[in-house]
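One protein chain is absent from this view; the other protein chains keep their places.
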Amino acid sequence: MSTLQNIQGNAACAAGAIAAGCRFYAGYPITPSSEIAEQMAARLPKVGGTFIQMEDELGSMAATVGASLGGVKAMTATSGPGFSLKQENLGYAAMTETPCVIVNVMRGGPSTGLPTRPAQADIMQARWGTHGDHPIIVLAPHTVREIFEETIRAFNLAEALRVPVVVLYDETIGHLVETVDLTPPQPEDIVTRTFASGPAEDYLPYAAGEDMIPAFPRPGDGYRTHTTGLTHDERGFPTQDPQKVDAFMKRLLGKLERHAKMIEKTESVEVDDAQVLIVTMGTPARAAKTAIRQLRDEGIRAGLLRPVTLWPFPEAALRAAAKGKRAVLVPEMNAGQLILEVQRVLGGAAPVSGLNVFNGEPIAPQQIAQAVKELVK
Amino acid sequence: MNEIKVTSADEFDIRDWLRTDLMPHFMCPGCGHGIALRALLWACHELGIGKDRLAVVSGIGCSGRTGAYIDANTFHTTHGRPLAFATGLKLARPDLTVIVISGDGDSLAIGGNHLIHACRRNLDMTLVLLNNEVYGMTGGQVSPTTSAERFTTTTPAGNMEPVFDACKLAEGAGASFVGREATLQTPALKDLFKAAIAHKGFSLTEVISDCTEIFGRKNALGSSPEMVLKQKKVMIPAHTDNRVPEPFKPHPFETGVFVRQERPEYGEVYEALRARVREKGK
Partner (left out) sequence: MSGKAKNANGDGVTSVLVVGVGGQGVIMVSKVLATLCQEHGLEVKQSEVHGMAKRGGAVFSHVRFGRQVHSPVIPAGEADVLVALEWAEGLRWLHYLNPETGVFISDVRKIIPPFACRDRGRGVMPHYARSTPRDVLEKVSVGYAMDATDTAARLGNERAANTVLLGIMSTTLPFSENAWLETIERFVPPKTREVNRAAFLAGREWVKDATVPQGEVLPQVEVDPALPQARNVWDINPAWCKGCDICVKFCPERCLKLDAEGKAVMVKPELCTGCRLCEMLCPDFAIRLSKEIPEKVSS
């Protein structure tokens, strides 16, 4: 049977989730993400899973984390206003190290903004949306096929590292239909969290080994642990002891760095000989690829670095790619968010300029080509 | 020669259900939440619930903190959201007995939306709503159940807002089991919990609890024992015709089981749906 199908980005996201082993979805309808909920509502009962439409996004995030606390792979999806509402309980997932996947199909903001138009204005919210220092992974696919792949990878990372993972893409790709191969991954490519095993006596739920990831105590397995959003010690109970707090926070924040290799992912297109480096993600990256071809036809050498894992930001890859470039261009569908990180990482090593579109229209290849031409003038 | 062998006639020892290394608990002297916790664990004991299969999900507040002392799978979640967390947990793990511990602020103010929808949905879990008429944890602000004219830190001139009657609210929202009891009646409270936990579907059990240290002092309600005794003065056992006259006064409250009906349980309904789609898929 051919696995080639014409499928919409949001549907590919649902397909990826099911393939990754997701068996619980709690959501609240919001354009342009609702198709994910509709797909999950149809697909989950067939595979023995559960779909529930909650009363709001606070509740849907809570239920998602609740299901994962029960040991089941869980996901929720939303868009701007709903993403804001999910933040508190997303922080709870980060604090309690509960694996979960949150999809944010970005639309124009602020507030109700442009419900049906694309934007990329949640780049910083995805990283810093919930209060307090916290670990989070954000993946930024740019094609329908990649939405499928990255949703699977989101589950794998969430489960492996006990961290919330955000899949972040804009309305354009969410609603885009492409012909793609959705061959499900091999079973060995699916990651499920390590459940605690061994004696329950003296068991410490938040004591981690070298890998900094504690095994997950599944309710019913006899560990009877405590889970709290309060800062806790290795036993899982609240502590304010500065030493314990420090050790806990260092592990919580440090675990992603420890596993940076597993997390990091970028795509480079014709970077080596480029005069101008374009750094962008999502839909504008598609435009950038077209622009690069046009520019090269005209003898202007441009290249693209695309963070597929957006957060933690691929700092080393960017530094390497930007080396010796005349200029760096950051096209994005917002008033300038990704550029802040690019400037921070490059610290003046190359001149960085932005191309910002926030009128609800995607960025066109010509706009990028034009901007590059300005830079090499 | 005769030898005397001594056996204890007692069954329930709360210490078997506590994380004793965390005791003494953090609650203030005389706090009613402690008495409610005893009744709850007593009910679990009498129902023969295995601690490994017991999941206690709690919100934020003094009420929410009580969960940590239970030797079970305990989840101290976020303010107002424990019912939503519990919904996910119970749907993912129908094999667990799920009990939610929450406060009047937690369930009726910030978490009001989750409460009414949990009542409507009828997923099998038990809400223990510890009503002390105040936000204890944050130092005594007004709550949706603060009686009229009571003083709190945010009602310096006395409360002017009408109150919620949690039981009527739950009944209106379709809960299939609703009851109320006071901490003073510990054995009756235990029996209410037993009935609620055994009930298949969503149960709301409201507990008349006392915040002795903050609400009690602020309103000169007397010492801890005096506060507990006052419960008796305003308590009306259910099914007398003496219903709460109006919700706007420091009010007497009815106790007992108000609603107990068989309604399709959400988890079972969903399981039937799974069976149907599997059948169709064949």
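Labels A and B are assigned to the chains in the order they are written; within every chain, residues are numbered from 1.
Here is the rule we go by: a contact is a pair of C-beta atoms (placed from the backbone, for glycine too) under 8 Å apart; a residue touches a chain by one contact, two chains touch by 3 or more.
Owing to the predicted nature of the structure, the values given are computational and were not obtained by experimental measurement.
> Considering the complete complex, identify which of B:22, B:221, B:236 or B:259 is in touch with the unshown chain.
Residue touching the absent chain, from the options given: B:22.
> Of the residues B:50, B:172 or B:225, I need the one that contacts the missing chain.
For the chain that is not drawn, the touching residue is B:225.
> For the full complex, which residue in B:72, B:125 or B:214 touches the chain that was left out?
Touches the omitted chain: B:214.
> Who touches the missing chain here, B:113, B:138 or B:154?
Checking each option in B:113, B:138 or B:154, the one touching the absent chain turns out to be B:138.
> Considering the whole complex, not just the chains shown, which residues of chain B touch the missing one?
Those residues of chain B that touch the unshown chain are 1-10, 13-15, 18, 20-35, 38, 62, 65, 68-69, 136-140, 183-184, 186-187, 212-214, 217, 223-226, 228-229.
Just so we're on the same page, only the chains that are shown with their structure count from here on.
> I'd like the Å distance between the centres of chain A and chain B, where a centre is the mean of that chain's Cα atoms.
Taking the mean C-alpha position of each chain, the two centres sit 38 Å apart.
> Along chain A, where are the residues that touch chain B in the complex?
Answer in residue numbers: 23-24, 26, 45-46, 48, 50, 52, 54-56, 58-60, 62-72, 74, 88-89, 92, 219-230, 237-238.
> Across the complex, what residues on chain B touch chain A?
Where chain B meets chain A, its residues are 19, 22, 51-53, 55, 57, 67-68, 71-78, 80-81, 84-93, 95-96, 113-114, 116-117, 270, 273-274, 277-278, 281.
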